[in-house]
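What you see is the complex with one protein chain gone and the rest in place.
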Amino acid sequence: MLTGAEYLESLDDGRITIFEGQRVTDLPGHTVLGAAVHRVAAGYEWLAANAVDGQSPLAGVPTSPEELRAKVDVVHHAGMMAHVTYTSIMTLATAAGRIKDAAPGYIEPIQAFIEDAHRRDIRITQCITDAKGDRSRPPGKQDDPDQYVRVVDRQADGVVIRGAKLHITGASLGHELLTIPTKAMKAGEEDYAIACMVPVNAPGVKIINTTYAPRHADTRDFPVSGKDAAPEGFVIFDDVFVPRDRVFLDGEVSLAAMFAHSLGLWERLGGLSGMADQADMLVGLAQLVAESNGLAGEAHIKEKISEMIIHATVVRACLEACLTHAQIGPFGAAFPDELYTNAGKYTGAANYSLMVRHLHDIAGGAIVTAPSISDLESAEVGGLARKYMSGASGDGEYRTRLFHLIRDLTADAYGGWQAVTAIQAGGGLYAQRIVTRKHYDLDRARALARHAAGVEA
Amino acid sequence: MLTGAEYLESLDDGRITIFEGQRVTDLPGHTVLGAAVHRVAAGYEWLAANAVDGQSPLAGVPTSPEELRAKVDVVHHAGMMAHVTYTSIMTLATAAGRIKDAAPGYIEPIQAFIEDAHRRDIRITQCITDAKGDRSRPPGKQDDPDQYVRVVDRQADGVVIRGAKLHITGASLGHELLTIPTKAMKAGEEDYAIACMVPVNAPGVKIINTTYAPRHADTRDFPVSGKDAAPEGFVIFDDVFVPRDRVFLDGEVSLAAMFAHSLGLWERLGGLSGMADQADMLVGLAQLVAESNGLAGEAHIKEKISEMIIHATVVRACLEACLTHAQIGPFGAAFPDELYTNAGKYTGAANYSLMVRHLHDIAGGAIVTAPSISDLESAEVGGLARKYMSGASGDGEYRTRLFHLIRDLTADAYGGWQAVTAIQAGGGLYAQRIVTRKHYDLDRARALARHAAGVEA
Amino acid sequence: MLTGAEYLESLDDGRITIFEGQRVTDLPGHTVLGAAVHRVAAGYEWLAANAVDGQSPLAGVPTSPEELRAKVDVVHHAGMMAHVTYTSIMTLATAAGRIKDAAPGYIEPIQAFIEDAHRRDIRITQCITDAKGDRSRPPGKQDDPDQYVRVVDRQADGVVIRGAKLHITGASLGHELLTIPTKAMKAGEEDYAIACMVPVNAPGVKIINTTYAPRHADTRDFPVSGKDAAPEGFVIFDDVFVPRDRVFLDGEVSLAAMFAHSLGLWERLGGLSGMADQADMLVGLAQLVAESNGLAGEAHIKEKISEMIIHATVVRACLEACLTHAQIGPFGAAFPDELYTNAGKYTGAANYSLMVRHLHDIAGGAIVTAPSISDLESAEVGGLARKYMSGASGDGEYRTRLFHLIRDLTADAYGGWQAVTAIQAGGGLYAQRIVTRKHYDLDRARALARHAAGVEA
Partner (left out) sequence: MLTGAEYLESLDDGRITIFEGQRVTDLPGHTVLGAAVHRVAAGYEWLAANAVDGQSPLAGVPTSPEELRAKVDVVHHAGMMAHVTYTSIMTLATAAGRIKDAAPGYIEPIQAFIEDAHRRDIRITQCITDAKGDRSRPPGKQDDPDQYVRVVDRQADGVVIRGAKLHITGASLGHELLTIPTKAMKAGEEDYAIACMVPVNAPGVKIINTTYAPRHADTRDFPVSGKDAAPEGFVIFDDVFVPRDRVFLDGEVSLAAMFAHSLGLWERLGGLSGMADQADMLVGLAQLVAESNGLAGEAHIKEKISEMIIHATVVRACLEACLTHAQIGPFGAAFPDELYTNAGKYTGAANYSLMVRHLHDIAGGAIVTAPSISDLESAEVGGLARKYMSGASGDGEYRTRLFHLIRDLTADAYGGWQAVTAIQAGGGLYAQRIVTRKHYDLDRARALARHAAGVEA
């Protein structure tokens, strides 16, 4: 297992990382991106401290509902990069089971990579979303053929790929890029049916970073994003060579969707468990700020908090149901139930905006107008600011910090990122509805209706 | 166990049952109420056919999550009167566990009654909702002290009660009335803290019936309510004597809410499991009618059905979670988890109107304008009616029956009853929100928020 | 102008009207349909009593926003058949303006008919919705070519039509059937591009009736539908001859949609004004029943009523805006603004189910379990029923009648018809969204966004 320090060193590998038009040469020391890098290092330390028999708690594939449930918790605590790494590994394991009969030759390289990844204790990000060009047209009908990542050259020992992958959380902070087709491909689109693993520092890889990390002089006003803000990577493959043993699919169009579907399941499970915890936190925050305003006893406030509680409980119920009904796949791995996972993820995403609206309605305008911590420390107005921010809590700083948390979580750059990714992670509400429908037992439902109508087939 | 015929005979016991201003003397033969009575008889036959070791499948208290899950299914299939009976028995068992320390003297009569009820294989309805008078005032502050059921006389061997209980589904079709306080009582309201069991034919009991049963000459246009329509009883206790061994609470105001809370849990579990199955049926019906209209491939139709699927799945997830997390009570009985049960019941009820709106939007105006079955049989227009009702299904009668089912379920008297009871069963959306809040771990949520804000206590 | 009695006589004209498989020979005297017939007669009397210079207040086309506003009120009060007649006339007037350049030959017959209709003071229903068969296919691609009304024979002096029109409110209670294409037609569908006027008693016209009218012995429990329940007509044209001067379009496929679009506008205006008044009534009813329950001061009840008020106000604001921005058409007639009319109709329809849910939530279960008026009159239980139904109002009958009204309006056959037609009138929520979008100034909106983005074209 890597130490935090070893992780920091590992990033100095010649990777091309761009931020706001400039090349970043020192990631751990970067003014805006550095905090996130150090957070990943801290995650390594946490895992090492929680190692079992010298093994990372992340290692190993769960083989029962109970193991799956335990793993969900570990991953959740180990931080964003551990989470995307785990998702990548489980995606590979799941996809391997689904392609093993049709394309057995890829199983060995996949399994070898998984072992190697555990051994090296690396971080992997999943690169799925293509640039897509004109989304009304398929990959092969674009004006520019590079709008979906494709093989531009096949050589004896590997392939050369070109294209871009968008919205890759933490791409610049990991070691490898799991590059997979964004969707099903058709005959004639063989060059787009490419899945492979690419090191972040491979020649031709260029990553443009964006981030919701605060640019304020004093990040104390950002209790969450001030400490952790994984940058989003715009990953460009500018003719990158991939050796054969890192290629996990190449041209089998009928299997192209297997990786995306596998990733989707694990990404939505991660999303669902994250939303369940987040929802509870938002409930708690609504309650704290209501108490702090002296309004916790107001009927309409209690109604709104009750609605938030019901939402949080329903999301968690879906998590419980998808774990209780976990299924065991080809290689003995436990997978969450697809139907409950998707329905839960969708419900969490669709109602997220209402959770935020309720929280804003309960808390009041001080979410965006509370003084900064530095104002509270001002000799000229600090005492007055604390006096007038005290509310029913008697402590102006305590209440100010609650407002800062609400702003940071829901009404500033990080909140915006949350709102967008709540909806977009796993493919937008529309895609999530389609997936849920696909896994629902419509025949049983039809039979129930036919029986009631007296028109049984 | 009673046979269906024995059940029918048992109703001829002198009970005072009123329907639209008239005394009903022959329940099984009554034009409007008779169908429901025979449905109960059929339920007795079904249970007898499914007896285990000569025991009704209804008998016995579940002692594990698995047994609880199995029982939920049996009760669901055995019909409305079996359901309310089971709910009554479980309410008594649950309440007994909750009052045993504070009022041990009632345990023996309760347990004796449960045994006797199983032996006699009777049907019991739960009488909870009082007339309530002016609901802004408590029982003891009403202009008319009888607006909540109360003890008007205490005698050596029993009590005399007066008042009315409303919305008692199937009251006239059962044998006993489980009469319990509608809510918590306070000091000074001892006379209202009365729980007891009253035979339907006890002197002074008078039941006014209302029903959504169709009054049409030809009930074939009502595929559900034409066969089964349990009447609602307005149960009046016009000074009814109750012997001491049928009294389960008398004056212990601090315990008055125990029965209502116990009933609430089981009623909401029943409501939740019923809603889960009903939601699946509505999904199937939406799909069938969309296919029958030739519109199943339309994007906006698929979107609506997907939303219905997600709702159905979320409600079922809550059912799964409340069963998975069932708890074992004082006498070894398994109880569904209160939080998930309530959140699920609430969600099902709150979204029911949207499910119906989607179904109406998908199906079209023929829900309320489709010809009757007798029109399809008319020599003059039957052939033409079938021709023009055929849609994409090629069968005018098949499609007509789908519309009749939708109307019967959602757009006629039974549909109205469903819409109202979806919301009101278990106390209205407001009460359900309060109960959910009560069972949520708000302290844990607060701690999560405090941690994130950096203001840990 | 016709008297009520003359109207009743006019129905005895040989028309073929079917109800539940039987021919109806005496409409005014029919047990189920008769009440609605007499209501139409009463509407004639009301108009006669409000005549201006011997002219029906229905007559005349509004030529300014103010006249349009006044007409909306008159039509609203004159009853359903006056409303559909007015809508038919305005549809013809509007369509005439829209086809006058492309097909001037139809203008004279249309205007002649309008004058004749005013002179005869007849009632006209609008027949638009075809049977449609498999809705995924156009009229000309159906297995059965009759699934859309079509010309099956063209003769020197007229045409012969075949097909069916569905959901024709009051078809059997009027004198003429305004038959128009349900949608746009394409080249090759000339036979389906037929608009004409057909007398109800023309040979070959057969109307199957359905109705939400109560079948109960005592209709006092149905304060609205017991007095008025316009039957829905399933109108069959079994090879009906239409003389040339009653043909308003025949084969001009490019104009086929003009009639439907014209009807749509007036139908939605009628729907919008009806919804605005209905919404106010539901608000009032919610308030009355809350007061009657003693709960009008409860915070959560007030919140729900406030939401209902906002909905009612928003719907009325759309009515106000569509009248304020009325436009003057080719023949000087005033038309409501399309955008506001549609957006208002949509909003009223989409939120109707929430209005009902709130009303049910506020009122309680007695909506479907309140005793009948006959129970209140029973010697045996009438006094007790009144006593226990009195609530906070002190008058059991008053409160009972409120519950009956709520049930009749929202939780019984008429309520079901309302819920379905709220959504379906004007073509379903999907169609209403499309129409709104069509009339919105998307170019202006695009320009606003471009300006803000700094990417002006």
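When the chains are written out, they are named A, B and C in that same order, and each has its own residue count from 1.
FYI, contacts are C-beta pairs under 8 Å (C-beta built on N, C-alpha and C of every residue); 3 or more make two chains touch, one makes a residue touch a chain.
As the structure is a computational prediction, the values presented were derived from the model and not from experiment.
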Contact list for the unshown chain, restricted to visible chains: A, B, C
Hidden partner chain, touching residue among C:A96, C:A343, C:V356 or C:V420: C:A343
Candidates C:G34, C:P145, C:P223 or C:G329 - the one touching the absent chain: C:P223
Chain not shown: contacting residue from A:I114, A:V159 or A:L429: A:L429
Residue touching the undisplayed chain, where the options are A:I18, A:A48, A:I107 or A:A447: A:I18
Residues of subunit A in contact with the chain not shown: 16, 18, 20-23, 129, 131-137, 143-144, 146-147, 163-164, 166-167, 206, 208, 210, 212, 214-218, 232, 234, 236, 238, 293-295, 297-298, 300, 350, 353-354, 356-357, 360-361, 364-372, 374-375, 377-378, 380-382, 384-385, 387-392, 394, 407, 410-413, 415-417, 419-421, 423-424, 428-430
Residue numbers in subunit B that touch the chain omitted from display: 298-300, 303
Residues from subunit C at the interface with the omitted partner, ascending: 223-224, 277, 280-285, 287-288, 302-303, 305-307, 309-310, 312-314, 316-318, 320-322, 324-325, 339-340, 343-344, 346-347, 398, 401-402, 404-405, 409, 430, 433-434, 436-437, 440, 442, 444-450, 452-455
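Here is the rule we use: only the chains that are shown with their structure count from here on.
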Same or different residue numbers at the subunit B/subunit C copy interface, by half rule: same
Euclidean distance of C-alpha centroids - subunit A vs subunit C, Å: 51
Centroid distance [mean C-alpha coordinates] between subunit B and subunit A, Å: 43
Intercentroid distance (Cα basis), subunit C paired with subunit B, Å: 37
For subunit C, residues that touch 2 or more chains besides their own: 298, 300
